[in-house]
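Below, a portion of the complex is reproduced, with chain positions unchanged.
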Amino acid sequence: MSDPEVTDALAREHGLSEHEIALIGEILGRRPTFPELGIFSVMWSEHCSYKSSKRYLKTLPTAGACVVQGPGENAGVVDVGEGRVAVFKIESHNHPSYVEPHGGAATGVGGILRDIFTMGARPLASLDSLRFGSLEDPHQRFLVRGVVAGIADYGNAFGCATVGGEVTFHPRYSRNILVNAMNVGIARADQIFLASASGPGNPVLYVGSKTGRDGIHGASLLASAEFDEETDAKRPTVQLGDPFTEKLLLEACLEAMATGAIVGIQDMGAAGLTCSSFEMASRSGTGIEMDLDRVPQRETGMTAYELLLSESQERMLLVAEAGREGEILDVFAKWDLDAAIVGRVTDDGKMRVRWHGRVVVDIPVDPIAANAPVYERPIAEPAGRAALRELDLAKLPAERDPSGALLQLLASPNLCSREWVYRQYDQLVQSSTVLRPGGDAAVVRIPETERGLALTTDCNPRWCALDPYAGAQHAVAEAARNAAVTGARPLAVTNCLNFGSPERPECMWEFAEATRGMGDACRALGLPIVSGNVSFYNETSGEGAIPPTPTIGLVGLLEDVRHAVPASFRAPGDDVVFLGETREELGGSEYLAVRHGLERGAPPALDLAAELRLQKLLAAAAARGLLRSAHDCSDGGAAVALAECAIRSGIGLDAALPAAGPRPDVALFAESCARAVASCAPERTAELLGLAGEHGVPAARIGRTGGERIRIQPRVDVALAEAHDLWSRTLPEALG
Amino acid sequence: MSARVGVLMFPGSLDDRDLGRSFGLLGADVRMVWHKDTRLPELDGIAAPGGFSYGDYLRAGAMARFSPVMRAVLDFAASGRPVLGVCNGFQILCEAGLLPGALVRNRDLKFVCQDVRIVVEDPGQLRAELPPGRDLVLPVKHGEGAYMPDPDHKPRVAFRYVGTNPNGSTDDIAGVANEAGNVVGLMPHPEYAVDPLLGSTDGAPLLRSFMAACLAARTRR
Amino acid sequence: MKLRVLVSLKPGVLDAQGRAIEHALRDLGYAQVNGVRTGKLVVVDLDTDDPAKARALAAELCEKLLANPVIEQYEVLP
């Protein structure tokens, strides 16, 4: 099969705009070859170039005392003390997971793991933030089963514990589910590896799995080739992963790094060999010369175009110190992995690729990588959005059965037990998991230290849909609060921005608002953003876009991991303490959605100063050992938070929530910010309340743990067993 | 005198470091043994760790059994010295014929990670701190853990699940011993239940019993 | 009547399991093995004795549930 002729039409098939096609002509002074066209199309794709989002991402706060490496590398790096750094990032794998849930979600996990160990860190813990359509829809159930099994199969077989995440259901995700995978690894501070290709003359090595025709940009290939009898075999395919190979690749990479012979290393993710080599050269201001015939190949007859664009998994590109490549090849041989010298670093700033003895690519690196086109897309607030934020509580019928409402909320798909999901994940491997999933943040010990990390992902898409600015702020605040209740100090965040098409002004407005909110909240809470990922085009024609979903992944630090505070009650007879203040805020709440079928109203007001005071109080109280348990009040409000503490521990409670106006449903189910419920040994309650006073956090003893019932004033009184049963049955009954 | 315990490392072993660390915390002298080694160092006992050896493709443990090191492990077991298999290690020992029976996919087809309660029945050489009837709370984490006995070869049942059987194994079997009692395999993970920070500490008596068997074997020789 | 259905990955899709088996067989000394691909066998027992009907139904089951056309192909054995 010979390469097709490169025409403007073919370039457009590759997703390039007229402007971009012209720009290519300017850069090259000629028409690109077919492989070059492929390179431009992937390097200038939204995914690789961030052309629509860059302008907004630049506004985010990325500096902080703990930051070792901010955005721009494979993952962010923060100092966590004792000579260790945490390396972390979150990434989306949405569309592939919709098309092939098991394989798509699995390769999503594989991709984020490579981002972490490329930097020299050993992956320590994974989290997964998942959004699906309605749980009632059989196809969504099929997707949930496949996605969760895919995450489990990859993470479990690779040997990294999955310790947290979230799952929410909303019909607007039906055709565009979200699978966001986060990973956190640990490295020694002086052993971080970057994606640099410095030192002209240094050899470029390809290591890992062989290259096949996986995931090559479908439309462009189909539109371009004259097909022969082998058409079917050459059709581009969805890429599948192999966690076993990834585990070997991890061990081999860490061992190779320890030799000191590696100059730079970069995983081959989206757009494979192309993206990785361009990024490495661009960062170092060098060029690369490569011979594709030396690339280990899984199939016969692969073209230059295919080899350059293949997204086969479990591969890395690395640059070695000249003369020491043998040491690296030996390591990979020990682990039975392919490794080949495929080229060398040059000093002319050009990418020159040979295939079958011919030069098929000869283009300058920088105009393509660093100076890709950037767009200022039009933005416009969607019509009718402001009206959705109006809510007249006076028209809402008073809650006549608070006990029934609580049970209904506990059984609802978005609030019920997630055990069906995380039971399928190895939560323990590497002996670091101090607080397992099911509470707020998970806590993992940093190996060989007394320190711990609190890890969480959060976003309330309903709030983001009503008000993307406030919703994104809340996502940051909730993530920080989830870490704080474990006793950790929130340290830094990563983010995965899931939106519809940037070409629609409404979506772009949501994006602009959400990034502004995220930036403002991070600045107010002192949280640098060290890594992230943008996923646009989560929409299906005719059905609209997903709700804006800026998922926040957060890492918090516990100086002494033995002080980690679990979310659920520990013993009967403890005092129950309420921290914070409930306001008349039912807008966008689970209660409104589940009980009244309403998704409207303004999200709760966010008081970031109050959040900060609460965070400081929780950390101080945990360090003094005052807290037996602490759980933040979020989805479902204070009543659901208290019920969760009881259900998960098997210990009931008798408590009275502080009144918040005349409506009982507000005290019980409002989702006001900066609140938590804690339990504490009675002899230490006074100290806790005193400490709260010093921190300026409203606090009150509201009751006592114990018994077989969940009694919460106003007017909730249900049997613990019944609540437990309803809460734990929903997912297993729907999903099997 | 401390027990010299060898922990096998296959490609795809995942709990090898954890098992080694826990034995170490309890005072054993731990040596990691690479799958390509054909000769063993001086050892009193061998432990096969959990994980997904060779990706657990085909059947869990099916390919690890052919690793170069396994010849020496078979000889070691034949000499009557203690061999322990945990999770994937248990699957490997069954595939290698050191233990009777087989492990098949969990009844509900899903990987399961949770704490379970098991009761000691006839733990072969691991009897030092494991009297019959003793209860232990240990985590399981596996996808192919349903024990199926070989109809021609009744196993010595070392451990049974009490309350919840997480995988649907026959007669709630959680672990078995060979006829001689020196080879024991189980699905639950004692090595993840040693450090109080991480939860239960019921794994310690089990691992210490293995170390006691190691020392007894050394004395016998 | 009972029908046997074979579901396998399309050519070109990475079959990690097949590759692992291939390596294991080579390591065992079977140099005669050039390649291994794996798949699933599903035996369906259908409530009909009409072979044509049964085959059509089996194919329908594959389309509906047993195979994901994005990565898999299927074949109903005679």
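In this document, chain identifiers A, B and C correspond to the written order of the chains, with residue numbering beginning at 1 in each.
Just so we're on the same page, a contact is a pair of C-beta atoms (placed from the backbone, for glycine too) under 8 Å apart; a residue touches a chain by one contact, two chains touch by 3 or more.
Values in this document were obtained by computation on a predicted structure and should not be read as measured data.
Whole-complex stoichiometry, in terms of the displayed chain labels, is A x1, B x1, C x2.
In this text, only the chains that are shown with their structure count from here on.
Contact count check for A-C and A-B (C-beta pairs in contact): higher for A-B. One simple way to say how far apart two chains are is to compare their mean CA positions; for subunit A and subunit B this gives 36 Å. Within subunit A, contacts with two or more other chains are made by residues 242, 244-245, 336. In subunit B, the residues that touch at least two other chains are 54-55, 57. Interface residues of subunit A, counted against subunit C in their complex, comprise 99-100, 103, 209, 212-214, 232-235, 237-242, 244-245, 298-299, 312-313, 336.
On the subunit B side of its complex with subunit A, the touching residues are 11-12, 14-15, 17-18, 21-22, 51-52, 54-57, 108, 110-114, 139, 141, 143, 189, 191-192, 195, 197-198. Contact residues of subunit C toward subunit A in the complex are 9-14, 16, 19-20, 23, 68, 70-71.
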